[in-house]
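One chain of protein is taken out of this complex; the other chains stay put.
As written, the chains take the letters A and B, and residue 1 is the first residue of each chain.
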Amino acid sequence: MNNKLDFLQELGNIGASHATTALSQMLQDTKLELTVPKARMLSFAEAANFIASREEIVVCIYTRMIDMIKGDMAFIMPFSCAVTLANHLTGDDREQLNEIGESALLEVGNIMLGSYITALSLLSDTKIKPTVPGIVIDMNGAIWQSILAGAGVTEAVTILDTKFSTAELELSGHLIFIPDNAVFEALYQKVSSCWKPEETL
Amino acid sequence: MAKTVLITDDTAFMRMTLRNVIQKNGFHVIGEAADGEEAVSKYKELQPDLVTMDITMPKMDGITAIKEIIKYDANAKIIVCSAMGQKPMVIEALNAGARDFLVKPFDAQRVIEALHKASS
Partner (left out) sequence: MTEVFVNMGEIRVLRSTGVLTTVGLGSCVGVSFYDPITKVGALAHVFLAESRANSDRDALPGKYADTAIPALIDLAVKAGASRERLVAKIAGGAHLFSNITPEHLSVGHRNVKAVIEQLNIYDIPIIGKDVAGKRGRKMKLYVDTGVVIVTIIGEEPKQI
């Protein structure tokens, strides 16, 4: 079991590193601090309490993997950070998001989730099919709850959460990956024969 | 005369970014499409010299759109610009008839090089 979590953690680590590298490139090579993702196995009640500030307004870009490898992936950032990021990308100086700002954030999320998924595909040697990503601006709690319900999480759930931040732009956010338990068990069996935790991929 | 380009991407921001880069470098953006279906119909309508193609899009994905366009015009010059760099997807796109595959985020220079290469 620990090996499986280690394995997922390594997948998450590489995926999130690729995603933040992509973000850094889009921000003219701004340096981004990244926490090592912790793969956590949570009960339903723990998952329900995973988000602390439920009322905070956040921007979330979300996709679901729908083919062989199933799972849910989201890029979530506080509203104020999203505005900063949108301004930076569009060269605006607004306090709210306009249509093009939202579109820019959707594209950034799309690229980050795409990089994460590309890394997962490379590591697992499997084609991963994501849905077209969508952008939602709402209460943190409502978004989190909808992700869990949409993913059909009813009992234990594994969550990979990576936090990133950069002092230069006052940006921070989360990359959350919820792999489907059954599918990742199978994937682990497939990959683990040639994978050892101490080796770097 | 400047070569004409049809831009295909489902986000308005990416279409705007590509348009800026492409126009600044001596190409003419003849149209934009927000999904695969629109790309196919605009290709037939506008007969562009070059096409940039996103992969993950609503209605019709980029791979299907490439196949449809190539079915209509075997010489179509299509360059993929996708956030997804998965190997099987790259191979599928190239097999379908795409000339090049750029993974986002990309340098403006890379896009222009790919357009030049495909149009020569």
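FYI, a contact is a pair of C-beta atoms (placed from the backbone, for glycine too) under 8 Å apart; a residue touches a chain by one contact, two chains touch by 3 or more.
All values derive from a computational prediction rather than experimental measurement.
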Which displayed chains the unshown chain touches: A
Residue, one of A:Val132, A:Leu169 or A:Val183, that touches the chain absent here: A:Val132
Candidate in contact with the missing chain, chosen from A:Tyr62, A:Phe75 or A:Phe184: A:Tyr62
Residue of A:Phe7, A:Phe75 or A:Trp144 touching the missing chain in the full complex: A:Trp144
Residue of A:Thr35, A:Asn49 or A:Gln189 touching the missing chain in the full complex: A:Asn49
Subunit A residues that touch the omitted chain in the full complex: 44-45, 48-49, 51, 54-55, 57, 62-64, 131-134, 136-150, 152, 154-155
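Just so we're on the same page, only the chains that are shown with their structure count from here on.
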Subunit A and subunit B: spacing of chain centres that average the CA atoms, whole Å: 27
Subunit A - residues contacting subunit B, complex: 22, 25-26, 89-90, 99-100, 103-104, 106-107, 110-111, 113-115, 117-118, 121-122, 127-128, 130-133
Partner subunit A, residues of subunit B touching it in the complex: 10-14, 16, 56-58, 82-89, 103-105
